[in-house]
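Left out: one protein chain. Kept in place: all the others.
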Amino acid sequence: MIAAISSLTLLGLFLGLVLGFADRIFKVESNPVVDEILAMMPGSNCGQCGFPGCAGAANALADGKAAASVCPPGGKDLAMALAAKLGISLDLSQVKDAGPQIAHVSEEICIGCCRCIKACPTDAIIGAAKQIHAVIREACTGCTSCVDRCPTEAMTMQPVPVTVQHWVWPKPVAA
Amino acid sequence: MNQPSVVAAPYTYISKNVTNVMSWVMIALTPATLYGFWLYGWPAIFLWCLTILSTLAGEAFCLRLMGKPAKPVLLDCSAALTGWLLAVSLPPWAPWWIGVMGGLFAAIFGKQVFGGLGQNPFNPAMVARVALLISFPVPMTSWVSPLPITTADAPGLWQGLMITLNGMPKAYDAIASASLLGFAKTEMSRGLDLVQAFAQSAAPSLSIEGFRQGSLGETASFLVAGGGLVLLWLRIITWHIPAAVLAGVMIPAAIAHGIDPGHYLPASSHLISGGIVLGAFFIATDYVTSPNTPLGQILFGLGIGFLTWIIRTWGGYPEGVAFAVMLMNIMTPIIDRVCKPRIYGRNRRGKPIVADKVI
Partner (left out) sequence: MGFMERIFKQPRWGVHPDDHKRPAADAPLRHLPTPAKLYVPLVQHVGAPARPIVLVGDKVLKGQMIAEPGGNISAPIHAPTSGTIVAIGDVTAPHPSGLTLPAITIESDGRNEWIPCHGVDDPFSLPPEQITKITAAAGVVGLGGATFPSAVKFNLGKRLEVSTLIVNGGECEPYLSSDDAIMRGYADQVIDGVRLVMHAIGARQALVGIEDNKPEAIAAMKKAAEGFDNIHIRPVPAWYPMGSDKQLIQVLTGKEVPADARAAELGVLVHNVSTCAAVHKAVRLGQPLVERIVTVNGGAVKNPGNIFVPIGTLVEDLLAFCGLKENPERMILGGPMMGTPLPHSRTPVVKGASGILAFNEAEAAVPDAGPCIRCGSCSKACPMGLLPLEMAAHIRADDLEGAEAYGLQDCIACGCCSFICPSHIPLVQYFNHAKGELYSQERAKLRTEATKRLAEARTARLEREAVEKAEAAAKRKAARAAAKAAEAAKLAPSPDKGRDGEGFAAASPAVMAANPPSPPLSGGSPDGAETAPTPEGASS
């Protein structure tokens, strides 16, 4: 009886000590998750999420105040990556994702007013006053900031064109 | 059908498919089964039919519940093979409900609850056999002495049916006896050592050609092994698992017998009694529940052999193949994780090898 009690007590003490040391040695200094999330975000600070820039959204995500589907330009992929990262469930019906999209200028309607250029968070639109503007495909994040600014509705969102180089084999349907 | 619009290469396929793999295994099992039919007569034939039919019924029932078409799945022959393997590991004169319960248990709890073919962690036939052995130890260890169907004493068609339906009649009780492994265990527990025990006249004979009491299809070790060689020849199985299982049982048995013949059975007794040969060639080699790499298969086989020997020697049950197979089935995912093949251009740890210049 006494032997049992004392041996269990000793075991408990010993394990407690091990845990205590482990806590000291493997202490995590700060919450690195915000930085990691921030690295995943598009970083264009377009403000569509309603938070002050991507950093604000990252903080909100880390605090659990925002859903994984918070970022419209990130689309489904980002939402899924965020959900996996934070271990939260994801309601994919919340994600309006028609695939990645980018802005496109209809050259017949553009009047060269330069308003979209001012709005673009990544300087992806080139052009000058009274000159037709154009979108640099590689720099556009598809944040849609420019669409509302256009007085002539020349700016629209179009799906990113699929090319032979970008095409991906479809996943087989599981039997 | 449900293929995506574009199909990737290759556009040529081997003619082998799941159905003919399973069929070949059944063909390889046929000689040993037919010998069992001859040896134990009509009750064995009825039990065999009942077991297979109830396995198929269990499978069909589950598929019906899931709203999937049953026919293509039943036609892949995997359920029939499971039922067959279970049937040949049952006592040949076991009553009908042993076969039926075993078959249903194998299909439903051994396989379909995990998601069907390819998903089960344990060999379904062994799950059912172990479940029956634990639940109904008496009928599962009542062995009948060989009574070939061609002899006058053998039960006829009608009598055989009655034996299967009503259980073993009193008249045949006399011939119900222990198998060699059970005999050894009983005698040891009575305090006799094996040398004395086997000196008695009642000791079961050790029959190389399989003329002994035992499970329906396990006794004819040579026919079972012959079937196994057919599978090896067809490259449906590889030598690693059977060789390792047999080595795993025989090496410790030979060593222990060499040290103390009074307490340990010789390797030959281990080899040709019980279901070790059937286990080595047909049960342990089940694709779904065994590791994929040669090294993993050798570890897996050695584990089964060694555990079988341990259970037979020190365990509470005279026979241990089913338990050993199931125990190693649990280890399969871990073995697979540890024993990965070496990737071309990489070492075993997955790091790129150093270029060895051609000069």
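Labels for the chains are A and B, by order of writing; each one numbers its residues from 1.
Rule of thumb we're sticking to: a residue touches a chain if its C-beta (ideal position, glycine included) is under 8 Å from a C-beta of that chain, and two chains touch if they have at least 3 such contacts.
No experiment lies behind these values; they were computed from the predicted model shown.
Residue A:126 is the one among A:109, A:126 or A:157 that touches the chain missing from this view. The omitted chain makes contact with chain B at the following residues, 1-4, 6-14, 16-18, 21, 76, 78, 116-119, 229, 232-233, 235, 238-239, 287-288, 290, 292-293, 336, 340-346, 350, 352-359.
For chain A, the residues in touch with the chain missing from this view are 40-45, 77, 114-115, 117-118, 120-124, 126-129, 131, 136, 138-139, 141, 162-164, 166-172, 174-175.
Everything below uses one rule, namely that only the chains that are shown with their structure count from here on.
Once the centre of each chain is set as its mean CA position, chain A and chain B turn out to be 54 Å apart. The residues of chain A lying in touch with chain B in their complex are 169-173, 175. Every residue of chain B that touches chain A in the complex is listed here, in rising order: 2-6, 8.
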